[in-house]
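Only a single protein chain was left out; the remaining protein chains are all shown in position.
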Amino acid sequence: MVESLPKDPLITPELIADHGITPDEYERLKGILKREPTYTELGIFSVMWSEHCSYKNSRKQLKNFPTEGLQVLIKAGEENAGVIDVGDGWAVAFKVESHNHPSAVEPFQGAATGVGGILRDIFTMGARPVINMNSLRFGRPNSGQVQQLVDGVVGGIAHYGNCMGIPTIGGDVYYDETYETNCLVNAFSLGIMKIDEIQRGEATGVGNPVFYVGAATGKDGIHGATFASTELTEESEAKRSSVQVGDPFMEKLLLEACLELFQTDHIVGIQDMGAAGLTCSTCETASRGGSGVEIDVALVPQREANMTPYEILLSESQERMLVIVKKGREEAVHKIFEKWDLHVVEIGHVTDDGLMRVKYNGKVVAEIPAREIADDAPLYDPSASKPKYLKAVSAWQLSELPQPGSDMTNILMKLLSEPTIGSKKDIYRRYDHMVRTGTVVLPGSDAAVFWMREADKYLSLAADCNGRYCYLDPVMGSRIAVAESARNIVCSGGRPLALTDCLNFGNPTKPEIFWQFKACVQGLKEGCEAFNTPVTGGNVSFYNENPEGAIDPTPLVVMVGQIDKKEHITTQWFKKEGDAVCLLDGLQDDSLAGIGGSEYLRRIHDLKTGNPPCMDLKKEKALQDALLKAITSGLIRSAHDVSEGGLAVCAAECCFTAPMEVESEAVKLGAKLDFTSVGSRTPRPDALLFGEQQSRVIVSLAPENVTALEEIAKEFGVKCDLLGTVTGEELEITLNQGTLIKAKVDDLKKAWRDAYKNAAGLSE
Amino acid sequence: MKIGIVVFPGSNCDYDCLTSFSRLAKENGLTAEVGYVWHKESNPGTFDAYVLPGGFSYGDYLRCGAIARFSPIMEEVTAHAKKGRPVIGICNGFQILCESGLLPGALYMNRDLNFICEHVYLRTERNDTIFTSLCKSKEVLNIPIAHGEGNYYADDETLKKLEDEDLVAFRYCTGDGLVTPEVNPNGSRNNIAGIFNKERTILGMMPHPERAAEPGLGSSDGQKIIVSLLKNIAK
Partner (left out) sequence: MKAKIYVTLKQSVLDPQGKTVQRALEQMNYKNVDSVRIGRFLEVELNCDDEAKAAAQIEEMSKKLFVNPNIEQFRYELEK
């Protein structure tokens, strides 16, 4: 018999609405229970059926993603994170997840707990996390508010990752008006394990005890999951008790204890308590195990006196796990957690009645069919309609832009000074990116490269998404997100294997937003198919919106690839005086020559319009295949793909981005480049220099290898233009014998290096 | 020989020290047993050297190293050190050595208040110690730092004593070995990156030699310190 507690509030329509449950959903809930819920049960339903946990608005669309592949060991949606095979009995688990709303309210703790949460998703799979990355989106840095946000978010990520001893080796950062009041904080983690060490989040074996391990439960983040599923308004000020505080030290102990536990065979399942805490982990493990779970929440270690079952179940206190232990092994499990000074308490057991039964000092306060609540959340198919702004966007013509003057060098300087394009060193030097001594390419190249010492394997990782492209054409923009991340992997010498995505959008109940969402899912799907890179998991973050409007759709992609041999590792900067510089071009058919949606158009002409660069995935694949063959044949010394800022910015970056050196001694190499042959297929000089046409890579190589490269290009139907030579201390770019760009590499580097400081007005 | 790498709760460079010390011993034809020692051990047996690795022991809460120095193993490390046996403390290990009084001074918040992870140059101040015997005189080493609280402070009297007795092990410097304020990454007094005890059997340093111990990692200069120690123990 389920009982209400004396102090439980009366369930009224207002209370139901406060829990984010619609009248229809309430009827559905009663249908599952076959009675009215208790207050505790109402709380359970509200978090389990929140957008954050149930994906009720997005799930139907996400089913379109390709999720299968020979390399996939655990598919998207099966467990806390997907797992792929990297050969010789080794596997990696990885996932990206958003912590946008918590970071907007409390940047330091919001970002820190974002890192903590994704790490638990990884090590609950049995893997030791060895790589962190993050993808950040902020407003323009000229306001004190944004600067504080950047400082807080970066500080929080550094605090958690550094303390855990997991290197943060890459990611991406954009500064754009669209993120002014809705920053995006997407945290990625990857862990490594032997295939036979994979752990499952399931509760099986009737009578097996259920253990609670880790930190004590407080009132943190109560209703955090529902909080993340609504727009940020003035009222969210009042919901501030939702802020969770992270304790990376506790998590480090929890990590080491869990990894020690995984070396034994004492357990049948384990799941972290993330969003919706104990509630979610209990019913999900029961649902996956096809069983029931009974717990008594009075046994849960508590940080505050007099917590109610409702609070204990909904708390989002960090650094906690639920472990399903084999009967008879209780003592051994106790020993491991006690060694690490962690709470370890038996709070219940596995049953065979399919119910999630919650007791409080013996009294049953909630009893819900586990499978139904975990898997039968309401699913919606929100209506979608094409946004009106797109008409003007696609009508925009290059001829509307005034012909450029002769100040191209100046424009290049301005673009290099854009904080989105400029150096991110001020950020990544605050992250420990060297611990575990596997970071063989330090941050600053197209892709991060990590040597997994244990397995002697090289991984390559890249995070990409240009939200402006996705705003202007969601299908094209999302294709580009996948294509660029794959291209970055190939530039580093690797093969793309699989990806995880974090879909950041506005309010899905608005038809124009949902149209963007559907179109982005379509673009990502096409991208995944083109590169044979399945989606292994990820996360959807809706309601990134304020009263003035939604963010640009930002479907972030983190691609994981593998580099087969150490010799193939390639970086983006020029290596040697006298080397030849070539452009490999997939020849996308782009009527705006990459000017639509470009940084050039946005920052120099203050326009956010035009069709974004065109992405024919077949042409992109041909380019990547040609480049990978050239790299693995040993021809290439550096490879850098053309992205924000176009060919000129790309060429400049090749001259000065070598990060291995001590800053003051870094190698700088100039180049003399003739763009006449590329110019012959580009309508005007500004498009030639700053157009962001896709499927292009600048490579440098020994002059005697140019013929071999040209042959490979021909084989794949890719154009290879010989641009010039690595030489001197200047970057000089000419077109038909006229000089377009001429600048000292030192000056270019200075503009690029101080971009954020200058944009923020912080330079001395 | 036996090398003990102490694992405090929150240590996170223990694995890096284990892999680099054991690999370098092997590459140099030395038989070394390199293993972890849990901080709760009060009777771990005899070691030829202790390594206190980097990390965030006890989360760096209260003060870096302040709680770790009360771990049972520290009594053992202190007794070992008092016998003149070698101890090297790297980063958090250096902080613990200072907190426990085995080395003078203290490490506090970096001058710009942020954590800094990057390669820096260090000038080897003397090469007649067990930790630096493979270095050339005043050799400049490229070794990374990664810390938020590596700003070395000692009062004037202590500092004078360190300088007079030649107990500074490494200073932050330019590629040419010049010690200038511009290349001081964290505000340390006299650009100090590492110091010895009076007998030069204990070394504490903020930079991470184990992170620069093979060519694939951008620099292998850290090898010189680790291999010097291993070879001198083997003697």
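Letters A and B mark the chains as written, and numbering starts fresh at 1 in each.
The rule is simple: a contact is a pair of C-beta atoms (placed from the backbone, for glycine too) under 8 Å apart; a residue touches a chain by one contact, two chains touch by 3 or more.
The structure presented is a predicted model; accordingly, all values stated were derived computationally and were not measured.
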Query raised in the report: Of the listed residues A:109, A:308 or A:758, which contacts the missing chain in the full complex?
Result: A:109
**Report entry** Listed residues B:21, B:58, B:94 or B:108, member touching the removed chain
**Finding:** B:58
Report task. With the full complex in mind, choose from B:34, B:51 or B:67 the residue touching the hidden chain. Result -> B:67
Report task. Looking beyond the chains shown, say which of A:168, A:208, A:317 or A:693 touches the absent one. Result -> A:317
Requested in this report: Using the touch rule from the top, list residues of chain B that touch the missing partner.
Outcome: 58-59, 61-62, 67, 70
Requested in this report: Would you write out the residues of chain A that touch the absent chain, in ascending order?
Outcome: 105-106, 109, 215, 218-220, 240-241, 243-247, 249-250, 303-304, 317-318, 341
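In this text, only the chains that are shown with their structure count from here on.
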Query raised in the report: How many Å are there between the centre of chain A and the centre of chain B, using C-alpha atoms for each centre?
Result: 36
Query raised in the report: Which residues, counting only chain B, touch chain A once they are in their complex?
Result: 9-13, 15-16, 19-20, 40, 54-56, 58-61, 114-121, 142, 144, 146, 148, 174-175, 183, 208, 210-211, 213-214, 216-218
Report task. Provide the residue numbers of chain A that touch chain B in the complex, in ascending order. Result -> 155, 158, 162-165, 247-250, 252-253, 339-341, 428-437, 439-440, 442, 451, 453, 566, 660-665
